[in-house]
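The excerpt is restricted to a subset of chains, each kept in its original location.
Each chain carries a letter (A and B) given by its place in the written order, and its residues are counted from 1.
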Amino acid sequence: SSSKVKKKMGGSRLWMKFDKFGESELFEWDKSSIIKRVGIPARDLRILGPVFSQSSNILARERAMVVNLEFIKAIVTAEEVLLLEPLRQEVLPFVDQLRQQLPHKNQAMNKSELVNDRDNKVRSTEAQWARTPEAVEGEQQELPFEFQVLEIALEVVCSYLDSNVAELEKHAYPVLDELARNVSTKNLERVRSLKSNLTRLLARVQKVRDEIEHLLDDNEDMAHLYLTRKLIQYQQSEALMNSAASHSLVPSQHALHRNSSHRSGSIMTSNYWDDDVEDLEMLLEAYFMQLDGTRNKILSVREYIDDTEDYVNIQLDNQRNELIQLQLNLTIASFAIALDTLIAGFFGMNIPCSLYNINGIFGYVIGGGTAFSFLIFLLILGYARWKKLLGS
Amino acid sequence: SSSKVKKKMGGSRLWMKFDKFGESELFEWDKSSIIKRVGIPARDLRILGPVFSQSSNILARERAMVVNLEFIKAIVTAEEVLLLEPLRQEVLPFVDQLRQQLPHKNQAMNKSELVNDRDNKVRSTEAQWARTPEAVEGEQQELPFEFQVLEIALEVVCSYLDSNVAELEKHAYPVLDELARNVSTKNLERVRSLKSNLTRLLARVQKVRDEIEHLLDDNEDMAHLYLTRKLIQYQQSEALMNSAASHSLVPSQHALHRNSSHRSGSIMTSNYWDDDVEDLEMLLEAYFMQLDGTRNKILSVREYIDDTEDYVNIQLDNQRNELIQLQLNLTIASFAIALDTLIAGFFGMNIPCSLYNINGIFGYVIGGGTAFSFLIFLLILGYARWKKLLGS
């Protein structure tokens, strides 16, 4: 089996590991090492692969959460972050933020406290109503490790996308107004490239936004992301079982144990559960609104592009009609002149004509022909105006 | 930690504080002061920032509700409103309404009554069926402080949006009819700016409407907005706990307390809960319908714009075809005249021709050539009509 697995995995890639205190290390791991380390099936590792480079997904698994937000590709467990491609240009701010904020937030917190988290919370809830600033700050520091990482990741991605959109906006309006003023191949090319940039950016923002909305819609999925809680619950139930095992329980209790460990004690603590999903819900809600605002900005740029294109289309059509109207005027005039030329041509024939011998009529002939042509010109012009084909 | 917080917060901004009795005070607060005062995470304060200036959101938090409705940016707690940028032009009517209506509604109500709210309600329900006008008025005065503020905010925003839409409508129809009559660059420019105004206004109305619809869809979110009720429940449960604590309860009761305070006693009073969400539901429903009507008006203007553009497009196309048809008529006639001119040109050549010596045929030659040309003209014209290219 191992040979087959190796063949599939290909070469190893560069990962950076962070723990709670912001300590980082670089590793070269292949797929199977990662799978062993974080306990997820190989199938789920694919979403960190190159196929999903433009996509965004957050997967909740038993002991880890697989985060693929734009350029941030990481696996977060209750105790550490494994970050893929940590040296890419866009990922650096994320690495910086992790180094800065993690030690700060977790310096006073250690494993023993985590188990006492429950009592802790009761106290902080009380304090919360007392309106002391420390309590509020305290609440924010209370977020478990995995959500600290998630918030930093969302922060970095949101501001990255926001700055991209701002740049797009700054660029878009002048280009579009230029097109509205003057339709030229160069301007059209610029608008076209603007549109494909916009479409690509919109798809990316939308993907992150939809992923967060999807999480917000499903309380169960959010509960799955509480890795620290799940770990503590597992440890507690294991401790319980060990003590129970020493008192020789019947196998049917095994099933009970399994259930409570796996579903994290669904019956007993169900109220407790919903409760704490609220922390994550508030976290995600804030970033959802930010991304929704970003998306609305892009959509309004797209509306502006569409409106400009409609305008340009009608404008071009209208200009064409005006060109043709002028041309029509000239065509009518040319027709009259051709008529006059024909008359002159007749009298230029060398076939004998009695008029050729009468002096002093040159002016009258020219005058007569020209007057006749001018009359025809006026008649046709009047007809065209009567038909509303030529305006004033 | 405090130095880092300060750096983030930047300068302080102007806030106006209202209490229940409409008393207002102006303050210069920075972000951290606000956070301490109302107990919300810094993250949630962002939606009052400049990025969300065109957006609308209502966030329910533990002790406060963050209201961002168009230009109204405020934090409402059970006891006071903190209003951001209270001196902006559009915000003034809101300030006026708060000053006028709050003292009026709350003058007979004081804190001791709020705790008795429950009994109060039973009595008012009875009274309600008795059909005395006082009862009805009474019911309306019963709304808790936070919803009084919310209603005033919705009222102000709805009438602001409505007047904007009315203005847009008054402006739009003449502009569009003018375009339908006469396509010109100037009219096109006016329709284009009309369209982008409309799109922006629609986005704003839609945002407020969607936010209210979102709240209406989720009973739990609405329940979170009952700040006064949550405060009373917290006070009651604290009182209970203090008395319990003096009787030395086991820690497991702590958890129970926490649950009931945090989730506002989800099991015991769940029926009671759903019940009172109805007040807010009725409030929001009425404004939702108003905003929906406003939105439908904008949409019908947009439909009219689209129809006009379709009309203009087909009209321009049709006019062009008529122009080309007239041009074609002239082209056919010109062709016939060119033919006749050619014939005349032949006889204008100085190369000897036997006809040059025959007298009296001048008229016949001209007549023959012209007749031939006219015949050609009629043939081509007939062909074009037979092909349905030229109409009658």
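In the analysis below, a contact is a pair of C-beta atoms (placed from the backbone, for glycine too) under 8 Å apart; a residue touches a chain by one contact, two chains touch by 3 or more.
All values reported here derive from a predicted model rather than from experimental measurement.
Shown here are 2 copies of a single protein sequence; counted across the entire complex in this file, the number of copies is 5.
Here, only the chains that are shown with their structure count from here on.
For the pair chain A and chain B, the CA-based superposition corresponds to a rotation of 70 degrees in steps of 5.
For the pair chain A and chain B, the distance between C-alpha centroids works out to 22 Å.
Those residues of chain A whose C-beta lies close enough to touch chain B in the complex are 104, 118-119, 121-122, 125-126, 128-129, 131-133, 135-137, 139-140, 162, 180, 271-272, 274-275, 282-283, 285-286, 289-290, 292-293, 296, 300, 303-304, 307-308, 310-311, 313-315, 317-318, 320-321, 324-325, 327-328, 331-332, 334-335, 338-339, 341-342, 345-346, 348-354, 380, 384, 387, 389. Chain B contributes residues 1, 4, 32, 35-37, 39-44, 46-47, 51-52, 54-55, 57, 59, 61-63, 183-185, 188, 191-192, 195-196, 199-200, 203, 207, 234, 238, 251, 254-255, 257-259, 261-263, 266-267, 309, 312-313, 316-317, 319-320, 322-324, 326-327, 330-331, 333-334, 337-338, 340-341, 344-345, 347-350, 353, 355-362, 365-366 to its touches with chain A in the complex.
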